[in-house]
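One protein chain is absent from this view; the other protein chains keep their places.
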Amino acid sequence: MNKATNCTKAIEMIPDGATLMIGGFLGVGSPHRAIDELVRQGKKNLTIIANDTGRPALGIGKLIVAKQVKKVIASHIGTNPETQKQMIAGELEVILTPQGTLAEQIRSGGFGLGGVLTATGIGTTVADGKQVVEINGKPYLVELPLRADFAILAAHRSDYRGNLEYALTARNFNEVMALAADHVIVEPDHIVPVGVIPPDAVVTPFCCVDYIIERSN
Amino acid sequence: MNKATNCTKAIEMIPDGATLMIGGFLGVGSPHRAIDELVRQGKKNLTIIANDTGRPALGIGKLIVAKQVKKVIASHIGTNPETQKQMIAGELEVILTPQGTLAEQIRSGGFGLGGVLTATGIGTTVADGKQVVEINGKPYLVELPLRADFAILAAHRSDYRGNLEYALTARNFNEVMALAADHVIVEPDHIVPVGVIPPDAVVTPFCCVDYIIERSN
Amino acid sequence: MDEKVLIAKRVALEMKSGSLVNLGIGLPTTVANYLAPGLEVYFQSENGIIGMAPAPEMGMVDPNLTDAGGGFVGAIPGAASIDSALSFGLIRGGHLDVTVLGGLEVDELGHLANWTVPGKMIPGMGGAMDLVSGAKKVIVAMQHAAKGKSKILKRCTLPLTSVRRVDLIVTELAVLEPTDAGLVLKEIAPGVTVEQVIAATEATLIIPDNVAVMPVSDAVATAAAV
Partner (left out) sequence: MDEKVLIAKRVALEMKSGSLVNLGIGLPTTVANYLAPGLEVYFQSENGIIGMAPAPEMGMVDPNLTDAGGGFVGAIPGAASIDSALSFGLIRGGHLDVTVLGGLEVDELGHLANWTVPGKMIPGMGGAMDLVSGAKKVIVAMQHAAKGKSKILKRCTLPLTSVRRVDLIVTELAVLEPTDAGLVLKEIAPGVTVEQVIAATEATLIIPDNVAVMPVSDAVATAAAV
């Protein structure tokens, strides 16, 4: 089973209005060619779940600048003034979430959990409207799972079946997002024959990956 | 910082009555020399958190046969008739937990979560006495974190600072347990100089490991 | 044909190319022997491998590569090691396409009991509760009766494994599908009559106008054995 496809075709599957998880941390470990293709194809009304919105000319920031996004769930938008500008203008809904909570929410979505209980956010505005559960006399927020229609991820190496390896800090949210979407598209630096990545080196197992973007388009 | 120590000394730190997490799945990926040393030193009244209780002459089973255990939290005890015998005789308390729930409880303990919400066990005897939370109209069990005084783990390779790699199905519960105990003792097949295991190959980072058992005793 | 072989062969027909499948210990494990030639099915073993293969010949095994029963297995090229948390994340998160499990009892609600007989057998549920609660498709593969008593009941008497309704029940007599309306008789085994199935079943069955015969023959076994 060869899951490789070209970038144009992979992105054509995504409808306007889709919810996308996009890997990366300030653009490091983001699927840059796929993002450029999302811009080129002019997808609209996207909901983006990601750590941050990059910078205006970097990574997810390009989608913000092109006004293709209606909602963002992220931990940090401080490096992209355009996100803050659109948010303040009421053009863009932004849900700010503690980074660790965001990771656990995405993991819960991928791991079939109903959510997790976390102390982070208790007593802050993050707790607004959230269910609180007391465990051994201590309050915890119930943080609900997040899922997406598509996850668009970057990886260092993929085999043609979709086993993934990541490089250093480019791993970040890619690993948890790989389980949390109905369709998973990966943009690896390299695609290698099946069997080249040893079982113990696989970080994301092939069963999580649906499409692998080839280098040439 | 060299965390290597010998097996005798490592096990001498463990007091009677301690709660131990022990890695392994039917003995595969269990710290066999450390278990033998626990038997030799005759530690008593232990609480064991593990996937299973091995077989009578294999892995954790040896501790059961030697009557060193007062309580077991495990997903499966079917391969060790001695565990069932002591349980039925009222000599051993056994809490049976679904394997995936056990993994999440241990992870919650290590990751500082108040617990997770899971559908597994709803409507079964596993739900007895547990809090139920409704999320989007669907009931979930609140499964609480588990922690131990000591985790005793097996690994394939460790460096002298405690970065760990595992081998194939010997990974199992070792990875999550490495975060969930106050003191973590690892029994690796090999100890290598710091820097030999590349950052992307590290599964358990060194900050989780306190003691590394040397090959020679 | 041996009853267990018949069951395994019929379950094998449910497998689709590209699927991730977990086979329980015992009868379910034998399903792997009867897959149609060319079918690309991937096996997960919940102790930590995706892409499990049959054990290589003795002398070529690795004690660190085993199945959930502790037996030596192999790995296909491109297999992946996973820890227990990810293993059950895949199971509970709906990434596992099919699980095949044995059963002690199944009932009209499609509820399965297969993990304990209180006071007699208390092995623990292992991964069974997670598998039944989380897999996309749950197939129960078991003999229709034990010691002359139907295992397909109006209501389970043993502690349940999950309240999730299983998707298909395959026995040596019939294929049954739990639905909102109740247990539907989908197929009968070759040489078995609808009346025989009804007689052998405690649960009330819904009998459609046409009940197919299981499309299983010795020829399938021969083909798969090539």
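Each chain gets a letter, A, B and C, in the order it is written, and its residues are counted from 1.
Assume contacts are C-beta pairs under 8 Å (C-beta built on N, C-alpha and C of every residue); 3 or more make two chains touch, one makes a residue touch a chain.
Small disclaimer: the values here were computed from a predicted structure and weren't measured.
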Checklist entry - Looking at the whole complex, which visible chains does the left-out chain touch? => result A, B
Checklist entry - In the complete assembly, which of B:64, B:122, B:141 or B:179 touches the absent chain? => result B:179
Item to check | Of A:150, A:166 or A:206, the one touching the omitted chain in the full complex | outcome: A:166
Item to check | From A:63, A:77, A:184 or A:197, residue that would touch the chain that is not displayed | outcome: A:77
Checklist entry - What is the set of subunit B residues that contact the non-displayed chain in the whole complex? => result 1, 107, 109-113, 159, 161, 163, 179-180, 194-195, 197, 199-200, 202, 205-208
Item to check | Contact set of subunit A toward the excluded chain (per top definition) | outcome: 25-29, 51-52, 74-79, 84, 87-88, 94, 96, 98-104, 107, 118-126, 156, 166-176, 203
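Please note the rule applied: only the chains that are shown with their structure count from here on.
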Next on the checklist: Moving step by step between touching chains, how few steps can get you from subunit A to subunit B?
Outcome noted: 1
Checklist outcome for this item: Here the gap between subunit A and subunit C, centre to centre from mean Cα coordinates and rounded to Å, is 35
Next on the checklist: Give me the residue numbers in subunit B that touch at least two other chains, ranges are fine.
Outcome noted: 104, 118-119, 156, 166-168, 171
Next on the checklist: If I count partner chains per residue in subunit C, which residues reach a count of at least 2?
Outcome noted: 49, 75, 81-82, 85, 88-89, 91-92, 134
